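The structure is given below, and queries will be raised subsequently.
Excluded from the complex is one protein chain; the other protein chains are retained at their positions.
As written, the chain order gives the labels A and B, with residue 1 at the start of each chain.
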Amino acid sequence: MFVGGPLQKISPDVVIGEDTYVADFVNLYGCKIGRNCKIGTFVEIQKNAVVGDRCKISSHTFVCEGVIIEDEVFVGHGVVFINDRRPKAATAGGALQNESDWQVRPTRIKKGASIGSGAVIMCDVTIGENALVGAGAVVTKDVPAGAVVVGNPSRVLVKE
Amino acid sequence: MFVGGPLQKISPDVVIGEDTYVADFVNLYGCKIGRNCKIGTFVEIQKNAVVGDRCKISSHTFVCEGVIIEDEVFVGHGVVFINDRRPKAATAGGALQNESDWQVRPTRIKKGASIGSGAVIMCDVTIGENALVGAGAVVTKDVPAGAVVVGNPSRVLVKE
Partner (left out) sequence: MFVGGPLQKISPDVVIGEDTYVADFVNLYGCKIGRNCKIGTFVEIQKNAVVGDRCKISSHTFVCEGVIIEDEVFVGHGVVFINDRRPKAATAGGALQNESDWQVRPTRIKKGASIGSGAVIMCDVTIGENALVGAGAVVTKDVPAGAVVVGNPSRVLVKE
């Protein structure tokens, strides 16, 4: 059973499954995390993000609203997800944007996929089952099941 | 009005404008941040960096000395700025380098620009008004106003 410590920020609305380990220096709010996961140091997971069972979310990674991570997914260190293709700080009228000013775009990481460290995952993307995103790849379109992708922008190196 | 909390490191010389929100797990020193901004989790902003009004500096981002961010700029998650083209840990004589051993190189992000998550911004660069730096781009030269740049090294995808 999970209990937040003095070096963790976990809002009361976070749902965390049994046997899941959460490191210190994390910021979690409004998200759902499954059973038997490991959540590393310096991780932020936003509201409405979902992490399945037996996942690893490694240190320095940011999981934003709109991201659904299925079971048994490995997310490396320093991975960044995205939910807005044209981010702006302010509205045309000069006010700081708030949630009503943009629409969250979805991302789905399917069962058993692995995302290498330092990868950047654009929104409107699905990464297929057991796919491998190479370290440092910038993923801008769907990755087929079982494929290996690398590069910026990422391209398929190995098909299933 | 800003008050530092127990999970924030904000040195007394930081100037923060009204209505600016600063998350926990931040390290801010010697910098100036404008009004009505949002500063995310796991952000470090060094001395002599300047952030304008109505800016968003998202989680996991590092803003170094020499960076001037004008008003209404969006900086995504995990963005890294740079102020030294040839960093070295030690001097030729074998001592750890200190501030007198290098010269800070400048970077300017102009009004209304947006920097996508995971981007790396080399020094001696100006990013023009309302430009968009794509996620994961490595920017090595100036970006024209209104342009969209992507890739490593970044190239112009769309002109204004």
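Convention: contacts are C-beta pairs under 8 Å (C-beta built on N, C-alpha and C of every residue); 3 or more make two chains touch, one makes a residue touch a chain.
Owing to the predicted nature of the structure, the values given are computational and were not obtained by experimental measurement.
Only one of B:K9, B:K141 or B:R155 touches the absent chain when the whole complex is considered: B:K9. Where subunit B meets the chain that is not shown, the touching residues are 7, 9, 25, 27, 42, 44, 60, 62, 64, 78, 80, 82, 86-90, 94-97, 118, 120, 122, 138, 152-153. Not every partner is drawn; the one left out touches subunit A at residues 7, 23-25, 36-38, 40-42, 54-56, 59-60, 71-74, 76-78, 112, 114, 116-118, 132, 135-136, 150-152.
In the analysis below, only the chains that are shown with their structure count from here on.
Rounded to whole angstrom, the centroid-to-centroid distance between subunit A and subunit B, based on C-alpha atoms, equals 23 Å.
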